[in-house]
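Structure provided below as structure tokens; questions to follow.
Shown here: the complex without one of its protein chains, the others still in place.
Per-chain numbering from 1; labels A, B and C assigned in written order.
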Amino acid sequence: MKVVADLCIVPMGVGPSVSSYVKEIKAILEASHLNAEMHANGTNIEGELADICRLIELCEEKLSQLGVQRVFFTMAFSSRRDKEQSMADKLTAVS
Amino acid sequence: MKVVADLCIVPMGVGPSVSSYVKEIKAILEASHLNAEMHANGTNIEGELADICRLIELCEEKLSQLGVQRVFFTMAFSSRRDKEQSMADKLTAVS
Amino acid sequence: MKVVADLCIVPMGVGPSVSSYVKEIKAILEASHLNAEMHANGTNIEGELADICRLIELCEEKLSQLGVQRVFFTMAFSSRRDKEQSMADKLTAVS
Partner (left out) sequence: MKVVADLCIVPMGVGPSVSSYVKEIKAILEASHLNAEMHANGTNIEGELADICRLIELCEEKLSQLGVQRVFFTMAFSSRRDKEQSMADKLTAVS
């Protein structure tokens, strides 16, 4: 199932500042073959839901190696059957 | 990756009342082998992230058969490495 | 605007276990006049959006007094104009 997702990954228990961890997540997302765009509160990513889930597991594994024992995730996404719509298409449609 | 997720599935474009669709989703979740508990705004479900994603795809496919062309999903979940914690454990810990 | 919300409050930077903090939040929600029901991943709460926001600020203030410097929140909610629907009504409609 192809989706456009808004993914937010929150490392818990490692102090109020988490930017060093987010940098590592960013590197993993950028190294993937999925189209991903970071914004101020998360990352928009488009691809097969199963591929995005695998990427989430990679991020959690990396965070674990860095000492993060608990991670909170939010993901909002939509699927549609009436037409194909990329992240870019979504923004164009409302501009 | 084992997670406890809060899943919300929103059928779009089929009128303000969506309870008939939610009943179908409920039947799919209950027929799965995953532990799932519906609440007023979604369903708590525990299991491997990949299994939950497969279940989400089944729900979307069923909704599509019922004429829903677009579905919006939200999923919040956490993973932890310091200890195993079920949905029931989470509630017990704060009671 | 009256809403039925699913609220999740995540204390950041204070270790992987946050149940002692969630207990404090639970006490604040229960002491309010709003109808609130905790579940494994958050709390369903119904009321005016502005009242729920005030309650969120009370929770954040309490967490701050307990040493939590950063808090992550998620809130999913829906409003409807075609009919009144309580949390209990939502569950009844799909049972």
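One rule holds in what follows: contacts are C-beta pairs under 8 Å (C-beta built on N, C-alpha and C of every residue); 3 or more make two chains touch, one makes a residue touch a chain.
No experiment lies behind these values; they were computed from the predicted model shown.
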| item | value |
| --- | --- |
| Touch with the omitted chain, as defined above, among B:Met12, B:Ala31 or B:Leu66 | B:Met12 |
| Hidden partner interface residues of chain C, rising order | 1, 3, 12, 49-50, 53-54, 56-57, 60, 64, 69-82 |
| Where the unshown chain meets chain A, residue by residue | 4-6, 8, 16-17, 19, 22-23, 26, 37-42, 44, 74, 76-77, 80-82, 87-88, 90-91, 93-94 |
| Hidden partner interface residues of chain B, rising order | 10-16, 18, 69-70, 72, 74 |
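FYI, only the chains that are shown with their structure count from here on.
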| item | value |
| --- | --- |
| Distance between the centres, which are taken as Cα means, of chain C and chain A, whole angstrom | 25 |
| Euclidean distance of C-alpha centroids - chain B vs chain C, Å | 19 |
| Per-residue multi-chain contacts in chain B, two or more chains | 74, 76-77, 80-82 |
